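Worksheet: the structure to be examined is printed underneath.
A single protein chain has been omitted from the complex, and every remaining protein chain is retained in its original position.
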Amino acid sequence: MNLVQTLYYLDLLGTVVFAMTGLLAASRKQLDLFGAIVIAMVTAVGGGTLRDLILDQPVFWVEHNIYIYVVVFSTLFLFFYARIKEIPVKLLLYLDALGLAVFSVIGAQKAMALGLSDPIIIMTGVMTGVVGGVIRDVLMGEVPLIFRKEIYATASFIGISLLLVLVHLNLPVDLAVILSVMVIFSLRIWAILFNIGLPVFQPINSQD
Amino acid sequence: MNLVQTLYYLDLLGTVVFAMTGLLAASRKQLDLFGAIVIAMVTAVGGGTLRDLILDQPVFWVEHNIYIYVVVFSTLFLFFYARIKEIPVKLLLYLDALGLAVFSVIGAQKAMALGLSDPIIIMTGVMTGVVGGVIRDVLMGEVPLIFRKEIYATASFIGISLLLVLVHLNLPVDLAVILSVMVIFSLRIWAILFNIGLPVFQPINSQD
Partner (left out) sequence: MNLVQTLYYLDLLGTVVFAMTGLLAASRKQLDLFGAIVIAMVTAVGGGTLRDLILDQPVFWVEHNIYIYVVVFSTLFLFFYARIKEIPVKLLLYLDALGLAVFSVIGAQKAMALGLSDPIIIMTGVMTGVVGGVIRDVLMGEVPLIFRKEIYATASFIGISLLLVLVHLNLPVDLAVILSVMVIFSLRIWAILFNIGLPVFQPINSQD
């Protein structure tokens, strides 16, 4: 399996898991089926859409409508599956970690392929990874996951930086991609399990 | 009156009614005149702007600044009219239904004219119809109308699907457009009046 295929399947996987996090978030707010599909769609395609607009590339789901089908069918499946079988809500956090990892690396890869500089690659990757979830949380009226106390965008940032280092070291891109995905996913899971955070910004004294 | 003209006047009508829903939402939060114009503008042009960006078309109001004048003058008119005459707030929901219907069909039409596939046409239409109102509600700190329990995006989805079917059946496009607008508007009004909703997504049991 070559890089293009690897990225393609990872992308579809990320689409499915982010759609599921959207659906699970919708379920907490008791949205109806169509509202849930809308949230699942926004979560799954939001980050990549912004990435493509900013990089001035054709929006991926306009070019390849398989992404739309993937979101709709995985949402419908989970919608009905959930009526006969229990879904642990904690799963949302793990799926979100996987989506974050996959989309970050794919976003970075897309900017690399355009020959952009390292800071732009990092911005693009982090954006692709986090924006869908941020829109999901804002629409659901919740504080975005990214701004709660555990490591989140930081994991994406570290993983993409690793990808850049590995590629500059001439590691096969396939391997670098897989390693970076695993690092982001592991960092995020580790942060969730052990409640790890970065230091908080706190001015020593502030007068209002 | 041919199709281009019909769509043009419908588009201006949709712009006026969405601007009014923005203004009425702003009035509940006691925004000042300029803040109200900003909300009216975002509500009226938000959906179409995102549509044009995603379809990689020139943004409609940059090409034709009449839309900006229409928003500003209808907002000013309503602003001063409201000081001498009573405006029923319930009107917001009916105007919103009309805006949803008109913008959904126009968005779908624009994607059809570009020869895009059916799922993209549906996505584009729904997005054009709902995004302005979603941004309005998010900015006002309210749960977006689209995610409350009555049929909303669903009406847009059904109307656009009908449009696709009628066009595939070689009905005159003019007629298909008018029928679809009427179906979306009626569905939404019917849902408001009788409080109709779709089944809610509810996992049978979820452990936190």
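Per-chain numbering from 1; labels A and B assigned in written order.
Definition applied: a residue touches a chain if its C-beta (ideal position, glycine included) is under 8 Å from a C-beta of that chain, and two chains touch if they have at least 3 such contacts.
Just so you know, these numbers come straight off a predicted model, no measurement behind them.
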| query | Which one touches the absent chain: A:138, A:175 or A:193? | reply | A:138
| remark: The one of B:138, B:166 or B:182 in touch with the missing chain is B:138
| request: Just name the one of A:93, A:120 or A:178 that touches the chain not displayed here. | output: A:120
| chain B residues that touch the omitted chain in the full complex | 23-24, 26-27, 29-36, 38-39, 41, 49, 53, 58-59, 61-62, 65, 68-69, 79, 82-90, 138-141
| request: Using the touch rule from the top, list residues of chain A that touch the missing partner. | output: 53-56, 116-117, 119-120, 123, 126, 130, 134, 138, 143-144, 146-147, 149, 151-154, 157, 197-208
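Quick note on the criterion: only the chains that are shown with their structure count from here on.
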| field | Intercentroid distance (Cα basis), chain B paired with chain A, Å | value | 29
